[in-house]
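Apart from one protein chain that is not included, each protein chain of the complex appears where it belongs.
So that you can tell them apart, the chains are marked A, B, C, D, E, F and G in the order they are listed, and the count of residues begins at 1 in each.
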Amino acid sequence: MTWTVYLSGEIHSDWREQIIAGADRLDLPIQFTSAVTDHEASDAAGDILEPESSGYWRDHKSSGVNAIRTRTLLARCDLAVVRFGDKYKQWNAAFDAGYCAALGKPYITLHDADIVHPLKEVDAAAEAWAQTPAQVVQILEYLTVK
Amino acid sequence: MTWTVYLSGEIHSDWREQIIAGADRLDLPIQFTSAVTDHEASDAAGDILEPESSGYWRDHKSSGVNAIRTRTLLARCDLAVVRFGDKYKQWNAAFDAGYCAALGKPYITLHDADIVHPLKEVDAAAEAWAQTPAQVVQILEYLTVK
Amino acid sequence: MTWTVYLSGEIHSDWREQIIAGADRLDLPIQFTSAVTDHEASDAAGDILEPESSGYWRDHKSSGVNAIRTRTLLARCDLAVVRFGDKYKQWNAAFDAGYCAALGKPYITLHDADIVHPLKEVDAAAEAWAQTPAQVVQILEYLTVK
Amino acid sequence: MTWTVYLSGEIHSDWREQIIAGADRLDLPIQFTSAVTDHEASDAAGDILEPESSGYWRDHKSSGVNAIRTRTLLARCDLAVVRFGDKYKQWNAAFDAGYCAALGKPYITLHDADIVHPLKEVDAAAEAWAQTPAQVVQILEYLTVK
Amino acid sequence: MTWTVYLSGEIHSDWREQIIAGADRLDLPIQFTSAVTDHEASDAAGDILEPESSGYWRDHKSSGVNAIRTRTLLARCDLAVVRFGDKYKQWNAAFDAGYCAALGKPYITLHDADIVHPLKEVDAAAEAWAQTPAQVVQILEYLTVK
Amino acid sequence: MTWTVYLSGEIHSDWREQIIAGADRLDLPIQFTSAVTDHEASDAAGDILEPESSGYWRDHKSSGVNAIRTRTLLARCDLAVVRFGDKYKQWNAAFDAGYCAALGKPYITLHDADIVHPLKEVDAAAEAWAQTPAQVVQILEYLTVK
Amino acid sequence: MTWTVYLSGEIHSDWREQIIAGADRLDLPIQFTSAVTDHEASDAAGDILEPESSGYWRDHKSSGVNAIRTRTLLARCDLAVVRFGDKYKQWNAAFDAGYCAALGKPYITLHDADIVHPLKEVDAAAEAWAQTPAQVVQILEYLTVK
Partner (left out) sequence: MTWTVYLSGEIHSDWREQIIAGADRLDLPIQFTSAVTDHEASDAAGDILEPESSGYWRDHKSSGVNAIRTRTLLARCDLAVVRFGDKYKQWNAAFDAGYCAALGKPYITLHDADIVHPLKEVDAAAEAWAQTPAQVVQILEYLTVK
């Protein structure tokens, strides 16, 4: 049985690559999905349609295009890993977590110990909190091939 | 017809009071709900059960108790107003927005113009973005008594 | 038992008033709801937030605000009456019909015989097609007090 | 991961063929679906059952048969592209858009700039508005292989 | 707490009146609902719209109008009582039972012992099978005031 | 794209075989499913568990086992064909139709013209009414390969 | 805003009475509901219908009647309190907890510390674990009137 795991959140570190490589090494039956993680491409997703002069509407259009991908992949995943890094607001990661919670999709948060307090509601609705990509890989191994 | 409006997010400014007072002045048929907004009481919600020595588990227990309230009130509201202030991470506000989006509940974001970029996904899934409580009151008046 | 009936569609004739007056005369236990039907107010709903120079984005913002009202009232109605007049495109009426169909909410279409062919899909998903407000009132009487 | 994209709306121009050809050229992992687009065959779908003398009931029966296909394919798609051309009422396209919105399925509208005002509600519920099939292909490429 | 009980099925005996009178005598907190049970009025429900020459389409239109009432009342009931008499096909009663089963609404069947075999699937999905209106009243008393 | 079609109802004529053979001849991309149609085996399904002395409970147990199959296959089908023959009560066929209606699954009824009146509610909720297996095959061809 | 709280589980101690009395003293806006807690009446619920000689089927019939009440009240509650005592298997309490979890209804478990290990899955899906009725009352006060 193949599992589909959505990787949500931070795009400025290589946590996705670490998890995918770890799962590969163990040959786990997992298909990983995620939003487009190329920051510039993501911000420019709406430019396909027609450049906007206003930054707000440019963001709005790009977010709309990106939402097609994120909503569809969230709807099709079995579980999500939601990563909060030490920079930026990352409200979209928290948004994805809330979205999963409302759909009844389990998710794992991945973040350092120093931000447990502001993430307490997001963590409380999660099935697990991991601190390293290696821990996530171990959980995925446990879940899929045990 | 009475509307139920959930007020989510920032607890360090008086935006809730402003909206409620504005709606009162106009005698709008609205019942407002929200999480417990007394910060200390909210953090201590789990202490009813048994004090924890670990800060993580104390947070976890309080978040669990608070989630009973927030999930129930979100499930029962017609729409939500989600406020992002200029301080703190406010991931729970973004979480609530994602939760609403997945349930198909409309929501209005309320935040200043200088954080439109990090909030672009949350705003794109919203029905409206307001910058002041007064604007929210005007929208609520338009929605409920026009 | 009170029924809630959403009146969707054309805003340039007095069909809503006819139905409401007819139901009033019969003292039917019905609460009627609808979008804001003042055309100018509806087009300007987003101006509460901040005037837009682009017509497209002004429309977009007003539609967002109006959607809060229409989605909420559609979600809370027992049935809808969807009116197609002889002018304008009225795509929002067809949109509301599709929205009802997907939610499993019954709806009645109200339109003249000369547009049955372009409305065939919308009519086929309806529970009834009426040609006059008086017929709608008779159906509502049959449904609610028989 | 294969995506399923439903192409809804106008049947009098070759926009479907353009999108499918464009996706083919890029070898996108997409399966396209749509209603039967042969106008005469579609209008005659109910004739399989028993010819009707009344035009209304002939339409009704054909619409019923066509609805089996459209509802099933909408339920199975990941996203829809909804095309509004410059002729005809095209209420079924708006109906499909409303149906998608209620199901939480993302959709892209495809239409010229001169009909943005009557389509404002349909566009506001869409994730994106495109003006050419080529733009749709670019979005699909972005969504599926980026 | 008031309960809403939908009474579905046979319209040629006074089982509804017996149940309602029995509940009245016990002053049970129950609101009873049902389809229009005046056979002729029910068959003529579609005549409000425009008389049809074909019996099939007359039935079709009346069934459409009646379905607005039955679907709405089924959606709003807490439980249903589905009665099968000794005459007629009563496929609509079995249809209502299947409808309840799919919605997760509990229902009680009410029928004589001599038709248990053809009703075995309908009974197996029911929460209880009663043989007399008096038994139904006793169950309703047990459910609502114990 | 493969379609899954559930064949519900009458088990005393060869209508299923006719439909399946017709679809085979046309090489339609359809997987047919149905309840166990061997009458004796179906009535004895519960005997696997432990013979019951009471006919009622034997029926009850067999219906339970059969329901596992029918509910699962109904949940997995794209559409159903519901057949009413000229003998027996066939309440389970009407039950399946109601079940489909509540789930939003389209279905086609298949029956002779002389029972249109008692089937009017079941037909009104159907997308099509066919009188012969050959008509059903034609519809399936239209739906799946046009 | 009135809250509805379902009290599930153990019927051999007065924990329900303690919670209700505590909420009364504080005048909390809560309506409490529960299964019939008179053990003998509950076991005999099916006897209304017709006495069974087999204990298994007597239980089956009573459970069916009781399920009408429990499913309806669970569907209508905002949250549940699920009590596990020190005697008996109490599988129905765990069943109710699983039922709530699947519906997305929050619940609080109420049990002593010595059974935390066998209840770990049930507790992990709960929003809170309380050890005394007084703690439950405090949580309810916090949730409803803070």
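Criterion: contacts are C-beta pairs under 8 Å (C-beta built on N, C-alpha and C of every residue); 3 or more make two chains touch, one makes a residue touch a chain.
None of the values given here were measured: they were computed from a predicted structure.
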Pick from G:Glu10, G:Asp78, G:Asp96 or G:Glu127: which residue touches the chain that isn't shown? G:Asp96
Per the touch rule stated above, subunit F touches the missing chain via residues 31, 33, 36, 38, 41, 45-46, 48-50, 61, 64-65, 67-69, 71-72, 75-76
Positions on subunit G where the hidden chain makes contact: 55-56, 59-60, 62-64, 66-67, 70, 84, 88-103, 113, 115-125
Residues on subunit A that touch the omitted chain in the whole complex? 1, 3, 78-79, 104, 106, 108, 126-131, 135, 138-139, 142-143, 146
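The working rule: only the chains that are shown with their structure count from here on.
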Between B-G, A-B or B-C, which shows the same interface as E-F, counting it as a repeat when over half of the contact pairs match? A-B
Touching two or more other chains in subunit A are residues 64, 67, 102
